[in-house]
Structure formats: structure tokens, C-alpha cells
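Note that one protein chain of the assembly has been removed; the remaining protein chains are unaltered in position.
Per-chain residue numbering starts at 1, and chain names A, B, C, D and E are given in the order in which the chains are listed.
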Amino acid sequence: MSSFIGCGARYGGARAVIFGAPFDSTASYMPGSRFAPAALRNESGAIETYSPYLGRDLEDIGVHDMGDLELPPGDAEAMLRAVERRAAEILKDGKIPVMLGGEHLVTLGAVRAAYEKYPDLRIVHFDAHTDLRDEYLGAKMSHATVIRRCWDILGDGRIYQFGIRSGTREEFAWAGGGHTNLRRFDLKGAETLADALGGAPVYLTVDLDVLDPGVFPGTGTPEAGGVSYAELRDALKAAARCDIVGADMVELSPPQDLSGVSTLTACTLLRELLLMAGASTDGSNELIK
Amino acid sequence: MSSFIGCGARYGGARAVIFGAPFDSTASYMPGSRFAPAALRNESGAIETYSPYLGRDLEDIGVHDMGDLELPPGDAEAMLRAVERRAAEILKDGKIPVMLGGEHLVTLGAVRAAYEKYPDLRIVHFDAHTDLRDEYLGAKMSHATVIRRCWDILGDGRIYQFGIRSGTREEFAWAGGGHTNLRRFDLKGAETLADALGGAPVYLTVDLDVLDPGVFPGTGTPEAGGVSYAELRDALKAAARCDIVGADMVELSPPQDLSGVSTLTACTLLRELLLMAGASTDGSNELIK
Amino acid sequence: MSSFIGCGARYGGARAVIFGAPFDSTASYMPGSRFAPAALRNESGAIETYSPYLGRDLEDIGVHDMGDLELPPGDAEAMLRAVERRAAEILKDGKIPVMLGGEHLVTLGAVRAAYEKYPDLRIVHFDAHTDLRDEYLGAKMSHATVIRRCWDILGDGRIYQFGIRSGTREEFAWAGGGHTNLRRFDLKGAETLADALGGAPVYLTVDLDVLDPGVFPGTGTPEAGGVSYAELRDALKAAARCDIVGADMVELSPPQDLSGVSTLTACTLLRELLLMAGASTDGSNELIK
Amino acid sequence: MSSFIGCGARYGGARAVIFGAPFDSTASYMPGSRFAPAALRNESGAIETYSPYLGRDLEDIGVHDMGDLELPPGDAEAMLRAVERRAAEILKDGKIPVMLGGEHLVTLGAVRAAYEKYPDLRIVHFDAHTDLRDEYLGAKMSHATVIRRCWDILGDGRIYQFGIRSGTREEFAWAGGGHTNLRRFDLKGAETLADALGGAPVYLTVDLDVLDPGVFPGTGTPEAGGVSYAELRDALKAAARCDIVGADMVELSPPQDLSGVSTLTACTLLRELLLMAGASTDGSNELIK
Amino acid sequence: MSSFIGCGARYGGARAVIFGAPFDSTASYMPGSRFAPAALRNESGAIETYSPYLGRDLEDIGVHDMGDLELPPGDAEAMLRAVERRAAEILKDGKIPVMLGGEHLVTLGAVRAAYEKYPDLRIVHFDAHTDLRDEYLGAKMSHATVIRRCWDILGDGRIYQFGIRSGTREEFAWAGGGHTNLRRFDLKGAETLADALGGAPVYLTVDLDVLDPGVFPGTGTPEAGGVSYAELRDALKAAARCDIVGADMVELSPPQDLSGVSTLTACTLLRELLLMAGASTDGSNELIK
Partner (left out) sequence: MSSFIGCGARYGGARAVIFGAPFDSTASYMPGSRFAPAALRNESGAIETYSPYLGRDLEDIGVHDMGDLELPPGDAEAMLRAVERRAAEILKDGKIPVMLGGEHLVTLGAVRAAYEKYPDLRIVHFDAHTDLRDEYLGAKMSHATVIRRCWDILGDGRIYQFGIRSGTREEFAWAGGGHTNLRRFDLKGAETLADALGGAPVYLTVDLDVLDPGVFPGTGTPEAGGVSYAELRDALKAAARCDIVGADMVELSPPQDLSGVSTLTACTLLRELLLMAGASTDGSNELIK
């Protein structure tokens, strides 16, 4: 399987472009998300290209799979540069980059590129964790600081966080001080996001650990009490009505996914996300039931 | 453990008869359901024979366990003949066959036997997948075509599908054309089934992957977004008010069930199904609270 | 990691004291809960000390971790004596013992000690199983008889059971005869418990298999159809408004927890329980949102 | 599979009789050997009944499988009584008991029965561990004291230990003082055992952890540096030239045998042992090439 | 990873051509070898292309990787036709086919093709099992009959079997009657094979279960008492001095390879085999130290 199922479009004609960022060096609990892009492609043959939820088929929309970046383990700065370069190139060509992590820090590289093109960028963030520390074990660049680093770029009020159920007291207080819009525990509010943002460009980042570990054990820092698959899918569908200019799906960790179910769940969610993103940007939202 | 817990009745006095069909040769993703009948028996000692949901005990109803068919790996036709012969024999003796798969293709053998005796047979089908392809990888006989093969026998409007959330666009369209009654995503409508079918004979087939992979990872083609255990149990209880003349439970795959929880869940569900089926056919439905 | 995260208070100043009872010799299905106390400590670094649900931090309340008892495998009586001695010592010092099992039989030792100090003791019991057999495989002392043994001490009407979904017909009938207050399947009624008990001293025992095996596979006798993490957390929060004088959390079995998610879920629940217990007994319930 | 492969002889005509002792309550590291008898039977269909090493077939010699004893978890004394009773019964009928553990303590029950019939009994013991402690964690009856308990019965110089590579300084010193004949690290000397013992009755106990954990990881206390499968098989063949009056094979722990290879290895070794024992006692040793 | 490491040569210039036959439908114990070709390619990046044993590098010899055949699960005849067609095509182009199983039955397809071109073909066979049954569970085409089916084509005295340690009494007797040259237990005699065969064309089939399950647990029917990696590598090196016209490596089963070590071992062995085969047929054997 050399590309994700149904993503056989040529680059030139593609509306969305997926690429892998197999990096997990700052993982503090369980490393392994570096293996996610390969696992997603290898196992994607087990799902259908057609979504009965959306009534659309991956074969109908143009997605190209560029494969993985080559990233040296242990060098976060090199990784960030490589991700930014790749995302900028795709954005320059008028396409939507959809990045497959890897750990959450990879998001920062893509956000840098998206901000460069869209200075009024917003971030919509699904996660179990705040990711708002200013540093973690002495490091500024970490999966635990990544949204704080994004805030360094975007500033107050531009980041919308959903499903957050873990963080330090300080992180929650900092967010509550107006720096980000943080929704605790569930995904309520996602349904009004598109109206609230009124056409502003949005980078969508999905940390899969927002899901309950019962349905998604295959991640590096699972946290009890998450949302169901249907809740996440519905919230993504609502969020996809925004003007999505880039997206990612991070923190699947195949070594923790002993049953293989998390990988398949991520495959299905990626299909839905691609179908949603394809719809949201080509004006054909009305096709989605 | 030589028989499923609480199924120690002699054949002669039994109302329901369970037998295993350990076959998985057409499995396209993860084989392993061949090991399900043995696993169900071996682990059944970990559950009680009494159901607090139904207020009944397996010891009270007569169930006989005939053990497994001997099936050569790789020969689907031989398997279908062996299953049909066994099911026909049990039906001829006025008993309800309850088959333990194996993969879903085993259902076809039992449906052939049930149709032979009951020409106005209906099928009630719980599954994540449509199973309505006309052929799969060039094969007519496959776990992915089994309900289509049943339709070849029964014809339009006689098959009721619940919980379906995966299939090709063509399969959904074909079902939607009146060939089957297909309920997407959930089990709604099961509660009115007994009234709708008005006493017609029913073959009940339960593909356990209708359950959410979070609660049932141990299956060969898990699909995100399924129903909960309680939803399935309640729908089965409603469906059991039909005139059940045969039933099966398929696609438990012990090698994918690393925690052992899926096997125990299937054991519990099989107990409920046997208690329901026993009740539904001996006129004592009123005992079920 | 020599103590559970955030439990670094000295014994003298602690309000609650945790200790491990690594014993699983009467486990009838899958042994392994003996490894739970060590696993909870080792993995607790993966969660935060702060609970966004309660708005409190483990660092703020005084919890001391005394480590594990040394218990010889295979000697239930010696275990019960050691647990009773440890619990009595903590109670004598005016502190709340919070025991980490081990299998459920360990509860009996702590209940003996609590009853000695509080003759009007009540037990609040969350579990999938009745645990009301009078003997099991010929043994009086077993994880399957533990609540019956507690009843021997407390007598009728003093034990409140929630979430029960497995037992023999006799056990349910016995409970129904007024011996215990048994709530089947869910946790309803926990929210009125504090009012109903009106300040009576309560020993709280949490058998983690009350959770659905989908979210908590890592236990020795998983049973389908359990409650969600949120349901248990909310019920515990309600129950914590009682006058908790002792508590335990039992039946995590790390060898069955292949993904590690059950251990982390138990860590989070233990944090919540400690924060709740700390709050419930120092008069600061009003702090809990 | 209701009996071990090829062991379908009726009790009356059997020369050797196998039975399971599924007990592991004194296991100090990893419990799980209670599951060994069932695993051996269930998986034995994967090996042949014919041994090309011995040129004999299990079908040719009469072995009966009596199934498992029912043993309450956590009660070592009850287990020892049940084992002794079963072994005595088989010995009284002039047959050879071959017990499948369970943990090593089960051996004591069978040795008691064998000593009752044969006061000049010898023990031949293959193991990684001395098992010569006088007590362990305060317990006299433990897998770690079992050979010392056997010595209590037999006295000095009657126990032959092979492959020992783990124990306390005191245990090695005690053995070295003439209490047992202890061979460290390898199995040398087994080849001259039959001559040395000159027809004395021998109880053979095989703790499978004598094997290197590379070839036999599925055991409760694996110890690096063990012997190969061929070395053990050859030593058993030599030892089988003694007058074997009883035998056991203990400490297979299926939960630790993730690949399943240890269970199959134990199956093969049990086949060889049965073929050897059958040969050694019916005068037909000359058949063994 | 779209091809096995170091096998990036174009078809036209390649001396050896590898292709996968992902089929395991007749597996009687543990299916899973269908996943072997993909696993070998995916994990091959973890080994080096250079062999210090042979002093050669995969980059130096021309190997092309054609990818996998598409094979319908459950249809042995269709599989055999597809394999034969592919092997014949490669042979016609003057290249050496190196097939990656899949179960052992795939060998038959390739042997048919090789025999078509080389009527004086010999087979050199490394295996734990005889594979000489005439039928198995009623089937003529099975992994347990494959060498017998090859004998149907080649006749007496043309098949050389090494390492055989499992089979029925009848199979060993049949082989011993002059039908095949069967070496039990070890690989002795492989070193003189090239001289004995004097330039006759040889098809080499390596069933990886010839290895000891300690070093190679990841296979569908592991058998205790096998050879070491070094023994197999050295025997292959000796056998490679024959005129190898085709080869295969079968019965790696990734689902049984939990540690991943068997897959890596097979990768290394495949590298050695390709380097040996490349050397043996281009006259440059002298390069091998």
C-alpha cells in the first residue's frame, strides 16, 4: 500500500494533500507515534472509501498522498523546518495540507506555514490536554507546549480548544484569562464555530487522545473520560463548515494499539475528515446530509 | 469445559441446540474466527448461568451443545454443505439451531436449511457491514457477499438489516432499491419488528462487529462507530419476540481479543440470546421482565 | 516513583493515607491484581495532580503513601490480619485509610478495623458482582464472598450496592430479601446517599470492574454492560459527600491491562477519590464545583 | 479437545494416567500456571502423536486422561490433600500417575502418595531453582520450599537435582552438605542415573523453567542461562531408563506464553515423556532407538 | 517502503525477482502468513543491505521486487494458477523467481513452473515437517501435503529434505521407502549437496519453521527442537552452491511474531539468500568468503 486508500489523485489535480510527519522524540510517556503514518496507509485497505455518514466517496474528491517526510529522530528543530517547508509548498500551490503525525509538536511547523499565508489564522484544537505549558522538563519545544507556541504566533482569542480534560492548574488559569477559548470535557460549541468565525481561515488540529481511551487506547498519553467516536465525528463535521486551510491528525501510536482498532478508527476518521475538508472548500457543502 | 456453561441438556430434551462452525477461510482482513467456538466454551465458566436482566437461568431451559463441525480449512463449499446438513438435522427434530461462527459466510448454510423448512423465512441481521456485494475479489462465496447470497434465496423485502455503517456506495444503493430493509448506524426499528413480522419465521444472525470496537475489539474487521452492549442486548430482546427458528453469532476472533474481554462479552450475549430464544419459542415470554 | 503522584505528605500531617494490599490468591478467573499497587505508583507520573473536574490539586491536600504490605501469596487469613492491623493503626491516628487492592477480599480486613472504631458503619459498594455467596468452591474467604462476610459483621440494611450486573439467582434473591440495598446495572441512587445516610460513617469500596470492560479491560473478572467512567466519577463524587472513614479501590489487574489504559484510568480515579475524600472530611465540600 | 492428544485409552487398560492440578496460589512472581492443564489439552492437536526421536506413537501405548482436579484457589493444604488422594488412587491401581501442574508445590502431594507405596523412593528433579528454602515469606508450603518438604519425607541423599542455576547461598550450601545431589547449570550425570539407582523407584519432577527462557519464556519465574530443548529431552530419555513410578511437569504459565510456543514445547515434551515412561515400565526399552 | 530493502533494480536488468504470495487459507493451526510479504518489506529498513558474513551488498546485485500477487482468500486452485503464471513469466525471462509466502502450499505453483522449464528439477527442502501426507482433513491441496504434491510431479529420489522433526509414522515410513531423501532433526548433508547434484537445476524451498521456535516463534505451526539461525544460514550457503533456478521462503506469520524478531530474522535470511543466489548463478561464487 503506497498511499492511503482512495488518495490516488495526482498532485496537480488534488484539492487536499496528505503527508506524514513520523516524529515522536519529545513524547514524555509512551513514544511510538512515529509509526502512525505507515500504519494508517498499511491498514487503510480494511475500510471502505465510501462514507455512509456523508454520502460521499474518497474516489470522488481529489486527494494526493505525498508520503512521509524523512525526519532525524531527536532533532525537533530540523523536524519543524521540514514540516514548515512542506506545508508552505502545498499551501503555495493552493491546496490544503493534511498532515499525519507523529506527536503533537509537528503541528507547530504547519501552523507557521499557514500563518505566513493567512495572518488572520484561527486554530481549532481537539485534545484531551491543554498543551499550554510554557516549557516542559526545561524544553520550549514539546508536545506539551505546542499550543502555547502557536499562541506565541497568533496571540489572544484565536485558538479554540475542545474536549480538554487534563492540564495543570496554571494552564487552565492561563487559558481562562482570555488567552484561548477552552471548552472543558466535551465538544459543545463546535456546532456554532463556523458562524462564529465568519469565514476566517482555520487550521484544524485533531489530537486523537480527545477520544475516550476505551475507544482509542492506541495513543501515547491516554486520559480517562473522553468523548465518543460519534461525538468527535459530529464535531468535526460542524467544524469543517469553517474555511479549513490546513489540518492534521496526531498522536496515534501503533505500538500502544495492540488490537489494531485505534489505527482503523483513525483511518475512518481521516476518511471523514478528507471528505469533509474536500466538501468544505469546494463549495459543495450542500452535498453533505 | 466440554460444553458451553449451562448447556448440559441431552439432545432429546433440548429446545435449542448449539454447534460450532470453526471456519474463517474467506476472511479478507484478519483471520481467527475459527477459534471462536472453542474460546466461547473454554471461557464460559467465567460468567454466571443466571441473567439478572431477564430473571432466568440457563439451567432452567434446555440447551444442548453438539460441539463443533469438522471443517477443512480453505474449502467454502464443503463447509456450507456441512453446516446445512447439521442445521437441517436439528430443524427436522423440531429444535432451534444456534450456530457459533466462524466467519459470516457460515450463515448461508444454516439459512439454506431454514428456508428449506420455512419457505416464508425472514432474516434479521445485526452487523456493521452490508455484506451485499455480489462478489468479492472474484469470489461469489465470501463473508462480504453472504447476505447477498441469502437474498438470492429469499428475494426482496425479507431481510432486515440493523446497525450497518460500512459498505460500498453500490451496496447501499442496491439495498435502498428495496432489496433489503437496511437501517444505518443504529438499531432503531428492532423494537417493532415482532409486530411488523406478525409471526413469520425468523432466522437471526448476529455479526458481533455491530458492536463498537471499543467494547468489542476481538473481531476480524472492526469498524468505528458501533452500538453499545446494552443497545445490542435490548435490540436482541425485542427481536427475540419474533418466531425465531434459527440463529447464529459470528465473527468473534480470539486472536484479536488480546484482553479476553470480547470473548466474555460474546459469552454473556450468547447466554442472553439462548435465554431469549428459549423464552420466545416456548410461550413463556411473559417471564421476561 | 516511590509514592503515588502528589502523595508526598509526611504521615503526621496527612489527612488520608494510602497503602497497598498486593494479594490475589483467591482470584478464580485471572490472577494479577497483586501487581496493581506497584503499577498505580509507577504509572501515576503520566497524569496531572490537578483535577479540572474538582478544581483541586493533590498537592493541596495532605496524602501520605505508606507503600505496600508484605503479604505471603496463598494465605488469606494472614493477609486479613495484616490489612486489619494497618487500617486500625491509621484509623487510630485519626486518618482515613485508602487501600489499593489486590483482589476484593482485602476489603474485609479494612472493614473489620473500621467497624471496630465505628460500630454504626455503613458500606457503599460499587461493583459488577454481588459478592454475596456464602462460600465459593468450598471457601468462606474469597473475592466472591467478601460482601457476605462484611454483612456477617454489619447485619441487614447497612450495605449499599451499586452497578451490580452479575451473580447467582440465589444471591440476587438473598439481597432482595432486605439483607442489602442492591441497585442493579447502574448507579442511580448514589446522588441521594449522603442525605439518606445522614452523617453515618461510611466505608467506600470500589471494585473497578463496575466499569464497562470497554473502558476498563484490565481486571480479573470483566463483565459486559458496565457503567462509563463519567458515571462512576459522578457517583463517587456524590457518595463522597457522606462521612467517608475509609475507602479502597480493588481489582485492577495489570497483566490483563495490555494497553496500559486501565491502569491510567485507575490512577485518575484514585486522584479524584483522594481529592473527594480530602474534601469531604475537612469541611470544604463547598470548594467542589 | 477433552483429553490430551493420543491419550484416549480407557482407565482400566491404561499404563499411565494423566491428570491436571491447576493451582498457582503460592506463585511469588507471576501467577498463571493454573491455566496450564487446559492449555496443554487445547493446543495438543497441533502436534503429532508420533515421535521421530523415539520411533513410537502415543496411540500405541495406553494413556488415560482423567481431566483436572477441582482445586479452590488460595488453599494449599486442600490442594495437597486432593493431589495426594488422586495420585494414591492411581498408584493403587498399578498405574503411573503423570501430573500436569500448576506450580511446583503440587509435586509434594504426589510425592506423599508415592512414598506411601514406595518407602525407598528417589526423586529426580529438573529445575532452574533449588526450591530448598525451609520457608518463604513466612510460609512452609510454597513453590520455593517444595523440594525441602520432599526431603523432610525422604531424607538425605535421595533427591537428584539437575540444571540448578538459582537459589540463595544458604540453599546451595545446604544441598552441598549432602542433603541432596545437586548438579549446577547443566544436566550432566543424568545419563548414568539409571545405573546409579539400580532399579529403585523414582518420582520424576520436571519444572519446565529448567529450559532456557529463550526457548521457554512461558513460565512464572524465568531464569537466564538454561538448557536447550534437546538437552532436556535427552536427559529425560536417560532418566526414563529408571523405574519411574510417578512423574509431573510443572510451571508452564500460559499467560506468560504470548507466542504460544512454550505451550507447544511442553506438549511435545509431555508426549516424549509419556512415550518414554510407557517404554520404561513395560520392558520394551529396546524399542527406543 | 514499496520494495524490500536494496531490491530497487529494474526488472529488465535484474538477475533475481522477488514477489509475494500472501495466501494462508489451508493453514490448519494458526493463520497469518498472508501478512508476511508486507511485513518483510515494511520492516526491512531495520537491517543493513550489507552482509558481513558474505562480504557482499544487496545494492551490488540486481534484485527486482514485483510486489504481491492478488489472491482471493479461500481459493487454493486460483492461488496455484496465479503463482505458476508469475513464476513461469520470470523464468521465461531468464531470471530467478524468489517467492515470499504465504503458507507452504504456494511452493507447488512455483515448482510446476520450474518443472515445466527444467524437467530434471530437484527440490531442496528445509522444514520441521515432512509435508508428505497424501491428503489432510480430506483435502489434496494443503500446506501439509505440498511436498507430496511436488513428488507427484518429480518422482522418486529428487527431493532432499532437511531438518525434519515432525510427521506421522506413515510419512516417515513412506519417505524412508526411497521416495524422498529425508534428513531428520538437523541439516547434515547440505554441505555435500552441490557435489551430489552435479549441476542439476534446483528449486530451494525454505519453511522457516525449520528454525527453533526459540529463535523463530512467528510461524503458524511451531515445533520444538529446531536448528539455530547460524546452522540454517550455513546450510543455505552450502545449498546455494547448487544451480538454484527458483526459491521461496514461507510460513513467517506476523500475527504470531509479537516481538517482531521473527520478521527481522526472516529479513536477514532473505538478504543472505538473495546474496547467495545472486552469487551462485553469475559465476562469482569465489567472492563469497
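By our rule, contacts are C-beta pairs under 8 Å (C-beta built on N, C-alpha and C of every residue); 3 or more make two chains touch, one makes a residue touch a chain.
Source: prediction; values computed, not measured.
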{"item": "Chains still shown that are in contact with the chain withheld from the display", "value": "A, C, D, E"}
{"item": "Option touching the unshown chain, where A:G55, A:P73, A:G176 or A:G199 are the choices", "value": "A:P73"}
{"item": "Interface with the unshown chain - residue positions in subunit E", "value": "46-48, 50, 52-53, 57, 212, 214-216, 229-230, 233, 258-261, 264-265, 268-269"}
{"item": "Residue numbers in subunit D that touch the chain omitted from display", "value": "29-30, 164-169, 172, 184-185, 212-215, 217-218, 221-225, 256-259"}
{"item": "Touching residues (missing chain, whole complex) on subunit A", "value": "24-28, 30-32, 34, 70, 72-76, 78, 136-139, 141-142, 255"}
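Everything that follows uses one rule, which is that only the chains that are shown with their structure count from here on.
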{"item": "Common touching chains of subunit D and subunit A", "value": "B, C, E"}
{"item": "Minimum number of chain-to-chain contact steps, subunit B to subunit D", "value": "1"}
{"item": "Chain pair among B-C, B-D or B-E whose interface repeats that of A-C, sharing over half of the contact pairs by residue number", "value": "B-C"}
{"item": "Centre-of-Cα separation between subunit E and subunit A, whole angstrom", "value": "44"}
{"item": "Centre-of-Cα separation between subunit E and subunit C, whole angstrom", "value": "57"}
{"item": "Shared-contact residues (touching 2 or more other chains) in subunit C", "value": "30, 212, 214-215, 258-259"}
{"item": "Chain contact topology (line, ring, star, complete or other)", "value": "other"}
{"item": "In contact (per the touch rule at the top): chain pairs", "value": "A-B, A-C, A-E, B-C, B-D, B-E, C-D, D-E"}
